[in-house]
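The complex appears here minus one protein chain, its other protein chains still in place.
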Amino acid sequence: MSSTSTTTPLAPHPDRLFPADPGARAVARTVYDAVRDLPIISPHGHVDAALIADDQPFPDPAALLVTPDHYVLRLLHANGVGLQDLGRPDHSGAHPLPDGREVWRRLAEHWDDFAGTPVRYWFETELHDVFGLTEHPSATNADEQYDRIAAALATPALRPRALFDSFGIEVLATTDGPADDLAAHARLAADPSFTGRVLPTFRADAVFDPSRPDWRHVVASIGEASGIDTGTHDGLLAALRDRRRYFIEHGATATDTGVLDAGSTPLSATERARIHAAAQQGPSGVTAAEAVAYRHDMLFRWAEMSVEDGLVMQLHPGVLRNHHAPTLERFGPDTGHDLPAVGAFTEPLRPLLEAFGTTPGFHLVLFTVDETVFSREIGPLAGFYPAVYAGAPWWFIDTPAAIGRYRAAVTDSAGFTKTSGFIDDTRAYCSIPARHDMARRADAAYLASLVVTHQLGEEDAVHTARRIVSDIPRATFKL
Amino acid sequence: MSSTSTTTPLAPHPDRLFPADPGARAVARTVYDAVRDLPIISPHGHVDAALIADDQPFPDPAALLVTPDHYVLRLLHANGVGLQDLGRPDHSGAHPLPDGREVWRRLAEHWDDFAGTPVRYWFETELHDVFGLTEHPSATNADEQYDRIAAALATPALRPRALFDSFGIEVLATTDGPADDLAAHARLAADPSFTGRVLPTFRADAVFDPSRPDWRHVVASIGEASGIDTGTHDGLLAALRDRRRYFIEHGATATDTGVLDAGSTPLSATERARIHAAAQQGPSGVTAAEAVAYRHDMLFRWAEMSVEDGLVMQLHPGVLRNHHAPTLERFGPDTGHDLPAVGAFTEPLRPLLEAFGTTPGFHLVLFTVDETVFSREIGPLAGFYPAVYAGAPWWFIDTPAAIGRYRAAVTDSAGFTKTSGFIDDTRAYCSIPARHDMARRADAAYLASLVVTHQLGEEDAVHTARRIVSDIPRATFKL
Partner (left out) sequence: MSSTSTTTPLAPHPDRLFPADPGARAVARTVYDAVRDLPIISPHGHVDAALIADDQPFPDPAALLVTPDHYVLRLLHANGVGLQDLGRPDHSGAHPLPDGREVWRRLAEHWDDFAGTPVRYWFETELHDVFGLTEHPSATNADEQYDRIAAALATPALRPRALFDSFGIEVLATTDGPADDLAAHARLAADPSFTGRVLPTFRADAVFDPSRPDWRHVVASIGEASGIDTGTHDGLLAALRDRRRYFIEHGATATDTGVLDAGSTPLSATERARIHAAAQQGPSGVTAAEAVAYRHDMLFRWAEMSVEDGLVMQLHPGVLRNHHAPTLERFGPDTGHDLPAVGAFTEPLRPLLEAFGTTPGFHLVLFTVDETVFSREIGPLAGFYPAVYAGAPWWFIDTPAAIGRYRAAVTDSAGFTKTSGFIDDTRAYCSIPARHDMARRADAAYLASLVVTHQLGEEDAVHTARRIVSDIPRATFKL
């Protein structure tokens, strides 16, 4: 473990992420310049709509930039800092919450451990562009930087809505539970002083898995929200359709679903009714195999509903949640130990795609954290099925290097038009521009590599970059 | 979806695919220049020998360049064009066949959707070099380009045999059914006016799988062709040996086999005789497990026969055929929805390799559409077993980027001498020179990267490039 004590200047380079070769760099610059200032379309993320609606000043720097960001947490944890020292409430009661300033010091001391990582890359841009810092965090300047950020957060320019404008966000999609009343979205829509678009996204993962302890609760809450009895499976489907309509009325254009695998084999009406009824007895009412069969059927139903109501279906299977049970118990979920599993789409999605893969208007965006499926599965699926879009690299692989590998792997089979455009997938509101900028630079670098190897003309590259930032997410997400 | 309406010049760059760095580019150019004009050896493809034998003018541009090419079809389909609008006969009877000109317009309108893809890359070279086009296809010039190509196709210079010469093809291997009489090959061999080599390749996939509806028919046809009763398994093996001899007499040096997996566990004579007999009752006569066991045994027998008669054994497992049943039903096979499955060689091939992996003269060329096996399986297998050759990237991954990844992954373990040389694997006759040129450029780029990082001398690189284009395919395929 090292302690970062020296202070070095922080000045993100205007040519960062561009290729080293001067000729290629010049092309990348031209391509990037054409999209640098285009509005941000963020069709998939985890910012709370109430944050924008309420427009309150952000809390202290650590509570904004460190504690809620599992990218930052996991790397500090890997380097020996306990979560209790990073501001996560310790359910064991063993540790009191540290002061935000203490948390910031931990980050500053370990800044060296972030060297070369994408987290540091976008964090640098954010610290510089949003908070005006000009030095890398270090043990020496930790307190001073903490004070500077805290002071900035107290200014009107750093309120959420002011940032929405200065970030150049045009569309921001949130992620919302199936029984959510979307009050914050409604307030924003009704507020003439706010002209941005903040759209809900329908996400109901708990509904898929009757072996989850919270399944009954969520199913019941959907019943309440819709006024439709969800005690039967048909009732649940009707209630879900109702809730989706409610989301559409509040601006939603998409759903989002995270499941362990992409299995999509439908069940007979009798069979799913039977498992649903059994699950009403609690998680022990169904066998593990029944729970999986129910989940696979529900994924099929999800597509069926999308075909009916037009909501874009986002799917990101393959994440093993809460790998380390003791950490889950002590610090709760989203603490850095959700881990990638082996990905698979071609086989498990076959029933769903046989039914809906060529249905006009159906959009299915596939995300993965297992890079091996880009060239083997996602590219080829998006390169045949009109419904399938190759989702941008996400989570563990939303990095400059992985974006390059994604483009190299997916473009061969699916070109650019069947991709999703960048998604930031973030809770960290202030990182949004830095992340979109990173993606624009990484794509400019990739396009420049095609131009200098004469696989694409420079004008075509500029045109393609614009499509990636603007037309493609609009078309893919029906914005 | 975009409509491509502007017209831009089409002029493939002489340095295309070479590295951007001027020093590396100069080396790549030197390496490429040494192989650019060497004859084309095409040891694996799907051109019909009758095409060359008959030497008739090609039909209209769309029927030549769009409709039969599943690379082109799948990307247009992915972007919303129905196969019925691309000239594929619709068995549902819902749509009449469109005019070739209409089909060409669809391609031209969607030209933008091909931006950055390898399909567009080699299509550009083909349109320019073979048909003399100087503009990218677009909605504006679609009719004019269609007419130009049609006019060119009517000239003697674009007859198949004239192209064989102007393409510089020295050897062209076709792919032929086990009961084929190879009449076209015989005609070509007997024709003193034709000096090229057009060789048949023995491919009998249907024989491997007794659960296929056409298994009995194919087995019976082999019996007829050989005059040997194939009602027993021993009879089938004898008949296959006979047919292989027939192919060898007509110039064949290789077999080709596509199976779902590379399992190769042999069965006892009793057991395979029993399953063979049961399968005579039809596909329902054998269980799924029996069909798989029979197929694995047959792969073992295939190697055994190659050891006997010297035919090179090509194997490309891991393709899931006809993923979308409704499309298969309506438009037949080879319509863009064969998809890569997870690859595996080391475990499943073990029985075969234990028996024949070090047998002198046995050549086994392994192809994959799952890149993950290049460094994990194919490279290491080819880097130990004298019999094993690492087949070139193929189908979904026969692209400039993937060729680079293949070389980087396979060379570490197997060098260059244990690779296959490029295969075009194509039905699209006119794309052959463009594809071989692409491979020569991609290999030149890879070799240049070794030279400029001082891992290989420039003379060695030139020498290696020549081997890849000439000596290596000759040795690997026994040409």
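Per-chain numbering from 1; labels A and B assigned in written order.
Following the convention adopted for this analysis, a residue touches a chain if its C-beta (ideal position, glycine included) is under 8 Å from a C-beta of that chain, and two chains touch if they have at least 3 such contacts.
Since we're looking at a predicted model, the values are computed, not measured.
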Open item on the list: Which candidate, A:D55, A:D261 or A:D370, sits in contact with the chain we can't see?
Closed with: A:D370
- [ ] For the chain that got dropped from the picture, name the residues of chain A it touches.
- [x] 1-2, 8, 12-13, 15-22, 74-75, 77-80, 112-118, 121, 320, 323-327, 336-337, 339-342, 369-372, 396-397, 399-402, 405, 445
Task: Residue numbers in chain B that touch the chain omitted from display - done: 19, 21, 23-24, 344, 346-347, 350, 353-354, 357-358, 360, 372, 375-377, 379-386, 388, 408-409, 411-418, 447, 449-450, 452-457, 459-460, 463-464, 467, 471, 475
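Criterion: only the chains that are shown with their structure count from here on.
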Task: Centre distance in Å when chain A and chain B are each reduced to the mean of their C-alpha atoms - done: 39
